[in-house]
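In this view, the complex is presented without one of its protein chains, the others remaining in place.
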């Protein structure tokens, strides 16, 4: 940590600042400039993390040098994490595709979706049984019945299952049917849920919050890892900006950033990321080119009848076209699809 | 709902659109323009709400005319809601002040804080016993012990209690000690929590999410009201923008917007809204001038020792100055403080 | 400046960093921590400002301690600037109101507007003769004819004139008719225009850019002051965020921030700031409560016939109501209106 003293601060102010630092078991390094004195704080990282200096008299501002997250950082683990979900690998060298409808609507719909996405080459069936919806009057999902349908439809064609968890109370029941827990954007900082998932035995896909910085996102992942669950997949799904043409602004530079800062795999959701099915194909290609480890894509056998997010769902035919592109991109990027 | 057909759409496309609308028990009104045909959909609001037309062939876009929220709207209830918390009123004609430390740290700290904010004229003691923190290595709160301290400190000086709930499992235990449940910005769309609070017997203060639109915020409140709990207080606490000088951008126009759209009371949090204690005083004044029904302010007996958010906490002395200003502003705005 | 060396940097990297700093005539202070070495750079501020260290091998990041702007800062001039426009004062202790239509449409319209805003108590007539419009097919303004109408209408009732300048070539002709030059949000970083206005003999009102930080805004003002023109008025007019209910998000905390960082007067534009005439009244009150030195408000004798921005324009009757509020607010804040 670096502490910048204000131009008008007194010698006494500085003494108190040094005193507080030393009492915390840390060491000060002073640099006296023409206009300002700067205090460098050295010592144990966790002690520094809890030092609150901004309110001290004479302190103009403080600058943090090191990040709080640790287990998720590439400093901590230089090599890429690869997660194995019953033989399907997620991470370095692989390109994993998860596809299916936004919401589970019926067994018939799911079976059709599962057959089609399997045919296209997907590894996972996605679908929401517990749905977070903006309005209480929107369709809220089929709950446990939906989970059972997911499992059955996936098993019939040999796909893995990923589905969203909204509440830690549902961890056991969802865990019985899913292979991977999905934490949605709205719950990225639902810390109670993250702590619970830190004790789960199945991997967690952690979507980036609507307005979360990359730093906050990695700290959220740290909650899960620090609880003991090392199998976290990050998922970029678009951030909220002023632009209204797209539903969100898909931030593909987050893929490159995560690859630099962390060893965790990162996949991209071009369906929510753009909110327009026409954009899924170019953005899926771009995601892989940026270095993504996989894609999660909304596919609905009949998007015009979807109970939610029809605008951003692909028909099976369009999904096949996306997969053809992805196979070429995977080859170019040296990834196995 | 208004449906805009694309310039290249066919007569058959239009027939199918009309057919789908009529099958839903709704009525179409056609307007054929030079370049585009527009279809107005008329009929039962809830049926329209569930109509998904964007994926139909030939449809360029759809425009929704009416909002999904209902119970929170001023159309539904024209007169202002006034909430009575054991004699302390929140809403029209009143100016309610909630003050105290960000986190509960010790009984001694709380008692000192309670004495001071009572002396300044506050009605509520605020303080977090369960803390949502960005990093798992930050102070996480004293939990139930903290709740007990809150209650005791508040009772000793005659203040009401408001504290944050992070998880629906904690509703009973927190409900035993608090007068008002606070839902934080990160949980504004934790729909399971909102549904649970819809069954609570105590009022709920619902903070606006970091990147929530006013419409999403009102829909979140609708979750609580539609569950049966009519006592919701909205709280503007700053939104996330590109500006870094302040921690958040306090959106005071949201106060005016809420007053126009809803009958619910709205208060303002200038401490989180700016993240800088120096700004709390001018922003507290401005909030009342904009029409706010109250303020929630961080006050710490010794901000330089605070375990969290010291930068934005007022000393008791500075809090008294804010309250002096607010008394004058209240008089001007015809509110009782 | 503080330079943070990366954990993997070598002794040789550090040598080169020190060498470059010393060659620039500056001094290094080293702090060796457990994980990272930090280099403090001390010496002449302008030399430091031009030091580019980020690309040096072994450098993780650099942190700037001091701002680049100087003449606009409160460090440089502690007391508030008060600008005198032919007897009308802008700054400390005064509350200055500028009002009128968005665009100059006709002499008749302007005379009516001038009479009404004068009657309400405004000091300036505002109106655009040169209009920046999003589309080339929108009304572009009456140009020089509009300027003459402005001057005539203002003179007839004893108001000052403020109007927008879009291009440095127009400085002479506009300067003949206006009392204050307005630089719009889209031109805040039109540096050629700012440099030209640095040589103007009339004051400049500098609107904050749509997505400008407070720091960038003050740097833009520095262009004008460093050119020799000390009479700059800042104007907060709303920033662009994700919220769509309002046209922009009026950032009143910018008023408090500017008061802390600079000696320049700051006024607020609640008309563009919200884009909704219903919100002008509460936001005008809030602006004064936050510490603003004045307001600029759109008033149109017949908003429903306006050629631009009718939605956000007040009728004269509504303007009078705003002025009644402002007179009370001015008294409370110790300002002369």
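Letters A, B and C name the chains as they come in the text, with residue numbers starting at 1 for each one.
One rule holds for everything that comes next: contacts are C-beta pairs under 8 Å (C-beta built on N, C-alpha and C of every residue); 3 or more make two chains touch, one makes a residue touch a chain.
The structure displayed is predicted, hence computed values, not measured ones.
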item	value
From C:8, C:25 or C:136, residue that would touch the chain that is not displayed	C:136
Options A:129, A:279 or A:337, residue touching the unrepresented chain	A:279
Omitted-chain contact residue, chosen from A:149, A:211 or A:296	A:211
Identified contact with the non-displayed chain, of A:10, A:46 or A:253	A:253
Chain not shown: contacting residue from C:116, C:222 or C:325	C:222
In chain B, positions touching the absent partner	2, 4, 7, 29-36, 38, 40, 42-45, 63, 65-66, 75, 240-242, 244
Footprint left on chain A by the chain that the document does not show	211, 213-215, 239, 241-246, 249-257, 259-260, 273-274, 278-279, 282-283, 285-291, 328-329, 332
For chain C, the residues touching the chain missing from this view	46, 49-50, 52, 54-57, 68-69, 132-139, 166-169, 186-187, 189-192, 195, 209-211, 216, 219-220, 222-223, 226-227, 240, 277, 303-308, 310-311, 313
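The rule we apply is simple: only the chains that are shown with their structure count from here on.
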item	value
Furthest chain, CA centroid comparison against chain B	C
Distance between the centres, which are taken as Cα means, of chain B and chain A, whole angstrom	26
Length of the line joining the C-alpha centres of chain B and chain C, rounded to whole Å	31
Junction residues of chain B, two or more chains touched	211
